[in-house]
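Each remark here refers to the structure printed beneath this line.
Yeah, one chain of the complex is gone here, protein chain that is, but the others are all in their spots.
The chains carry the letters A and B, assigned in the order they are written, with residues numbered from 1 in each.
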Amino acid sequence: MSSAVGKSVPKKDGEGIIKGKPVYTNDMAKRDPDALTVRVLRSPHAYARIKSVDVSAAKAMEGVATVMTHLDKDIPHNIYTRAGQGFPEPSPYDKFILDEFVRYVGDEVLAVAAVDERTAQAALDSVKVEYDVLEPVLDFEKAEGHKSVIHTEPEACELFPIGFEPKKNLAASYFCEDGDTDGEMKKSDIVVEDTFYTQAQAHYCAETHTCYTYMDGYDRLNVISSTQVPHHIRRIISKALDFDRSRIRVHKPKVGGGYGGKQQIHGEMFACITTLRTGKPAICNYSRKEVFESTFARHQMKITVKIGANKDGSINALDMDVLSNTGAYGEHALTVFMLAGGKTLPLYAVQGRSKAVKFGGKVVYTNMTPGGAYRGYGAMQGNFALESAMDMLAEKVGVSPAKIREMNMIKEGQTSPLFKLMGEGTEGKAMNVESCKLEYCMKRAKEMAGWNDECQVTELGNGKVRAQGMAIAMQGSGIVDIDMASAALKLNDDGFFNLTIGATEIGQGSDTAMSQIAADVLNMDSSRIVVYSSDTDLTPFDPGAYASKTTYVTGNAVIKTAKAMKAKIEAKAAAIWKVEAKEVEFDGKMVKSSDGKNSITIEDLGSNLYYDMGLGALKGQLMACESFTPSVSPPPYMAAIVDITIDKVTGHYDINDYIGVIDCGGLINPALVKVQGEGGLVQGIGMACYEDVAYSDKGQMLTNSLFNYKVPARKEVPKITVEFAESYDPTGPYGAKSIGEIGIDTPMAAIANAIYAATGVRIKDLPLFPEKVLMGMKK
Amino acid sequence: MFRFDEIITPKSLPEAAKLMANADSVAVAGGLFLRFAKTKCRRAVDLSALGLDFVKKNGATVEIGATASLRKVELEAANFFAGALSKAASMILGVQFRNLATIGGAVMSKSGYSNLITVLVALDAKLVFASGKEMGITEFLAGERGNDLLEKIVVKDDFDGVSFQLLQHTTLDIAVLNVAVAKKGKSIAISVGARPQVAVRATAAEKAFADGKDAASVAEIAAEQTSYSKDIRGSVEYRKALAQGLVERAITEASK
Partner (left out) sequence: MKLDIRLNGAPKTYYIKDDEYLLDVLRNNGITSVKRSCDTSSCAMCTVLVDGKPVLSCSFLAARAQGKSVTTVDGIQKEADAFFKAMNQEGAIQCGYCDTALAVTVYAMVQELGADLTDDEIRHYINGNVCRCSGYVSQMRAIKTYLGGLK
């Protein structure tokens, strides 16, 4: 009987949030009247060298505390990467805090800090900058070998080989192959090959990127940041600013949305410099325009997929070639691109069945908003290409889209050569798929959708046609050998516990889920576990919230920690009672010896350990801390079917229902897991249907506001139906795999496939605007 | 950012007009467009207390005060013009926006994408200004904006049918193209907006309708005679195709 896991326990922080408690970074900063406001002057040019800056008027302005320019000697000129990844990062070091070159519209020119927003803005307005405007690279297909080289700084480097060739505008490149792919293609009866384009989706986190810095009474730099990666932020700040790491504390309060958008460092440097220079608190709260133009977006990609199959549809060989656009800086350049293949091709590149697979490509620099981490992290780009191509293959073979997947998809107990070939920017590790309920997911999704293998289209008359389309997907659960998460439990008087974790609660509910896991191991109610997370001073290490890792990696660390705590409680009671530890059992309420002679409630034991004079030297704090490093990354899987109605007069389509059946292993908190699935789907639907990114021919982003960049509203998605397969991964905490990213992967291909079924128009570039549907039909 | 030194809230239209006669004054209706304008002025003249927040039927005509909110138009004009003006208003962003934005603000800003202007053009609405001047909306849209304050919009509600159609990417987006058709006996008014320029009448198509051409042919003429441009929401070709499809649909609906 489970005491906490498997229950839809309400989020511990949920009510506080919705009641409006001051829990986000800016809410806290607003309560500090001394905080200076930091504003950044941003480049109006896509590529330019700063010839001169005149900040004399700004410096003279009343209320201006400090001005930061690239000429300042006290700002270190250390090359670094803003990517919040483990060290050494697989991203190139290609960024200075401030530089004489600006490489995209929105790049940082200089920064000011002033007593308030208006003064800071007035100071920026008074600055005079002369630019030497350079020719920008704005077409990622022409970036490699372009006469404009974006990174000429001699300091730029890679920390280990990632294919970094800045002279050619290459941030990274990679190639791998298992078997003889070209040979197998030649031997195949049917070959499908096509090229697909995916756009640079914006995260649209509700809370703009914000940080608040101050020096505390110990003269240490405190950074309160809306971030997914507090421990990485501490490391990056320390190295970039040459500032003693032991004097930095990074603390994450509630975060208003992340989705990967806060897995980089943003305004923290300028706030830190302001506080270090002036001794005063500082706040850097990005405007929405800054978030759109000057943070990070999903990497734009061009993906060519080739599938070779036998007459019956069985796949012989898969080939994926990717060109990825990392924009002006190379954050996550290599790894996002690699996962376009790494987290899609194993769906069909099954050891012992398909004969060969290859994956490769390049990541180029352009003078555009940098690419960064975003939920789906390459997998969703690859999924659009691969799962569109699978429908094309089905048509050529003459079987239904469901059949082609059912006969080729990976099954429980199988493996893919790609698991060993591809890791996080390095080699991977072989892994058997211990849990995979894709067959069930497909079967159930078809049942729910009323899927018809013969025909997926219904003419409704009046210019309307209804159709269904499908796609399947996989992700991972953390990063093998690289991730390491830890947890600590402390027993308090009155028998409740503090659980401290580095894992980063960003709304997904990890604080609550982790408390459920700890409570369940200890066989108590999760209300007895007080959680505190993501504070580099107070919590143990965790990489942060990314790569679908928290439930799986941190969850396993929490299990180990709770087991260790249970053992310590039993050992301590045994010592007090002078019996063998194995004679003592803690059942969640009582600690008892097996001879029945001794028993004590956990409340009393907790209190006695700290107050009971009679215990003498046996008094003492009980604490446990354990860590977990994953040696596999079990993929969650999903089968999705979308049901749409297309208006053939306008090309517009309504999404009647989006059905997703997910195998993410055991469910720690079913309600929270479900909402992760639903929310991921709607973000994927946004990418698929509405969210376009447009630039002017000078490199100015045109979609830099929510007025012009359209995320789905609720009328767009009246129905989303998510279910879960019964599944248990033997390596997961309570059988759990990840849920954070899998939801976002399928909508692009599923909807494109439905549009094709309805109209015969195969859209290969996202988003799937009604214009493309209608103009395709008119061709 | 809209910046000013002082805000004055006059209680009557003449008082407001007098304030506007001073140099360096800007009138604020809903204030939603102004917020993004890089406008800096001495004085903001707040129009919210002029008593012009009304939608009323006056005999055969409907009068809508300049500061009637879009939400008010959505709710209170539902029974006028076959509900087309109400529908056009209801499809503009969320209720929090519509409670602030005013029909006068929409008309006076001459926004190309305006749903309301497209309907008002088809309805051949009359604008009544503080100076007493009256002007048809088509004439107003073609002319200079001037400093005259709008008092109200007056429309005869004697149509057999009115239809508003649009295509938008999301329900919180502005239209890629919008169309309104108002039918009275054998005559019809066709207005095409969000081209992305502001709505215009398709007069050749209107004549073809009067000559007895069917909806499909009229729609084709309307699409042909109207000009379009490209922007981030759509191409010229797509807008033209939409115009044809939506005009035909609107004629059919207005003829029911």
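Rule of thumb we're sticking to: a contact is a pair of C-beta atoms (placed from the backbone, for glycine too) under 8 Å apart; a residue touches a chain by one contact, two chains touch by 3 or more.
Since we're looking at a predicted model, the values are computed, not measured.
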- request: For the chain that's been dropped from view, list the shown partners it touches.
  value: A, B
Hidden-chain contact residue, picked from the options B:D46, B:E63, B:D231 or B:E253: B:D46
Statement: Touching the hidden chain, out of A:G679, A:G699, A:P733 or A:P767, is A:G679
- request: Kindly state which of the options A:P10, A:P88 or A:G279 is in contact with the chain not pictured.
  value: A:P10
- prompt: So which of A:Y80, A:F140 or A:Y204 would be touching the chain we can't see?
  reply: A:Y204
- prompt: For chain B, which residues touch the unseen chain?
  reply: 2-7, 9, 28, 30-32, 35-36, 44, 46, 48, 71, 90, 93-97, 99-100, 171-172
- request: Determine and list the chain A residues touching the chain excluded from the picture.
  value: 8, 10-11, 13-15, 17-22, 24, 26-27, 30-31, 203-208, 254-259, 287-289, 506-509, 669, 671-672, 674-675, 677-683, 705-707, 711-715, 717-720
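Definition applied: only the chains that are shown with their structure count from here on.
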Task: Could you grab the centroid distance between chain A and chain B? Build each centroid from C-alpha atoms only and quote it in angstrom.
output: 43
Statement: Note: in the complex, chain B contacts chain A through residues 167, 169-174, 176, 232, 234-235, 237-238, 241-242, 245-246, 248-249
Chain A to chain B touching residues, read off their complex: 649-650, 652, 689-690, 692, 694, 702-703, 707-708, 710-713, 715-716, 769-771, 774-775, 778
